[in-house]
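Of the protein chains in this complex, one is absent; all others appear in place.
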Amino acid sequence: MTELETKIRAEAERLLTEHVVDVVIAFRQEDAPLHPQPAFFTRAEELESLTYNGLCANNLANYLTRYPQETRIGMVVRGCENRSVNALLVEKQHIRENLVLLGIPCEGILDWRRIVALTGENVLSVEEKDDSVIVHTHENTFELSRVELLHPSCQRCLHPNPISADVLLGEPKPEGDPTLMRLRIEELEKLTPTERNAWFKHEAERCIRCYACREACPMCYCTECFVDHTEPRWTESGVTPAGMQAWHIIRAFHQTGRCTSCGACERACPMDIQMTYLTDKLNLDMADAYQFEVGMDAETQPPFATLTLDDKNRFIAQGKRS
Amino acid sequence: MSTTPMKIALFQCRWCLYSPEDQAWVDNDLPENIHLVKVPCTGRIDPLFILNAVQGGADGVMISGCLPEKCHFKEGNLAARRQLAEFSQFLDYIGYAQDRVRFVWLDLQDRGRIQRELAAFESALEQLGPAQTLATRAPAATGGTHD
Partner (left out) sequence: MTYRLPKKDLDQTLRGWANQAEVFAPQKREGYAQFLPWEAGNELLLDEPHNTRFPPKAFFLPQSETLLTYNRKLSQLEMPALQISPRIIFGIRPCDARAVALLDTVFATQENPDPYWQARREQTILIGVGCNQPATTCFCTSVGSSPFAHAGLDALLIDLGEAYLVERFTERGEALFANLASADANDIEQAGNIQKQAEALLETAFITDNLKDHLDQIFDSSLWGEFAQSCLGCGICTFLCPTCFCFDIVDEAQRDERVRNWDTCMFRVYSLEASGHNPRPTRAERTRQRLMHKFSYWLEHADQFGCTGCGRCVRYCPVGLDIRAMIRKAVATPSEAVHVN
């Protein structure tokens, strides 16, 4: 048990024994060494199994929308998760007073795919030690550099520190470099439209429409997703180019002004599709055009939900970028 | 330059053409290569509509609506602007040129303007050539990429 895990358990225990919350949402190390599971603790006795480590890859804010707003929830949140919670609060998906956010300044999530690419898939255990990650497989032990194993979204992370946690459990980490995300998008924008289109098609064509990206995303909580509309049927449901491309385009677009670039979608994808190049671009556009950043507070409406006559001169020019 | 007529999808807000002659022209005399979709307000236009047109083979999409203060439903066109402008930028990002999506915001005194805009748009599209990149639902026989 690490020092951080001890702190988290202590807080969680207090929240449960003092009946401050009905459930504590955190992680638990179950059976798969590379995949801790989201866990839902309702009794203090269960907390022995609470885990927190760099392989905790899911955005826990995703589970908020499963609960009625009256449910009092204690939740472990890293930087992106805190912003996702804020984004959900902006959309009135829960009540802040019913949430206790246990903030964890984040060192970044380890991408299990990068681990297995280096060690093979027969991983028995993973141990984090300062800047290293020690991986034991059936055959070997590997000592890998943490920085190289970080998930790409974490490498580009701007805000590792939870901004509105009730309790901060750990030393704040330095803010991220805003140029990293922009650089990646700019590289894509330097390509010709044909090249960008080819890249887009390349990433979209191995999609298997499992919708893991959607289900892992805290902001995709629609009871009926646009892909399930039948009257009229805008999107094909199969793995045809039209269907897969429409899925990627529209899901990303529905995230405009809502996505915190947490990367949970990419981590969930079984086909290793790097779809954050779509949402990151939209986030940058919102920052550039409207000086808007998702989740920095729990009140500010995203640009598409803001109707203002102040806009009127932006869009009159035709055929030009706005 | 292309010899096949450019396929244009026109999303027209039903209030934006103030002149009955203009509306009659759109209703009855629209050239065959222009596909009309009338909407009660540009605010009704979901990016899905535009994507549907693009995937169906549209070489260009024109959206005609009312000026900011003139929306019949007060704020509908404001809702449209940000979303659809960003969507056209997003389509450009994935390879469908932004110049293929054109917005026309019409005023009370605009007469005969829709015809001119469409003609100008068609010209501009002819310079760009047929759109190939996202026409994944249009059969190959009509210039799309679906076989």
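When the chains are written out, they are named A and B in that same order, and each has its own residue count from 1.
Everything that follows uses one rule, which is that a residue touches a chain if its C-beta (ideal position, glycine included) is under 8 Å from a C-beta of that chain, and two chains touch if they have at least 3 such contacts.
Since the model is a prediction, treat every value here as computed from it, not as a measurement.
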### Visible chains that the absent chain touches, using the contact criterion stated earlier
A, B
### Task
Check each of A:Arg214, A:Arg251 or A:Lys281 against the chain that is not shown and name the one that touches it.
A:Arg214
### Absent-chain contact - pick from A:Val24, A:Ala39 or A:Val77
A:Ala39
#### Entry: Residue among A:Ala44, A:Val239, A:Ala287 or A:Leu307 touching the omitted chain
A:Val239
### Query
Which residue numbers on subunit B touch the omitted chain?
52, 56, 137, 139, 146
### Task
Go through subunit A and note every residue touching the omitted chain.
30-32, 34-40, 57-58, 62, 113, 117, 120-124, 138, 206, 208-212, 214-216, 223-224, 228, 233, 236-240, 243, 267-268, 270-272
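Heads up, the rule we're going with is that only the chains that are shown with their structure count from here on.
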### subunit A residues within the subunit B interface of the complex
188-189, 193-194, 196-198, 200, 226, 234-236, 240-242, 245-246, 249-250, 252-253, 256, 278, 281-282, 285, 289-290, 303-304, 306-309, 311-312, 314-316, 318-319, 321-322
### Message
Using the touch definition from the top, list the residues of subunit B that touch subunit A in their complex.
### Response
47-49, 51-52, 55, 67-69, 75, 78-79, 81-83, 85-87, 89-99, 102-105, 124, 133-134, 136-137, 145-146
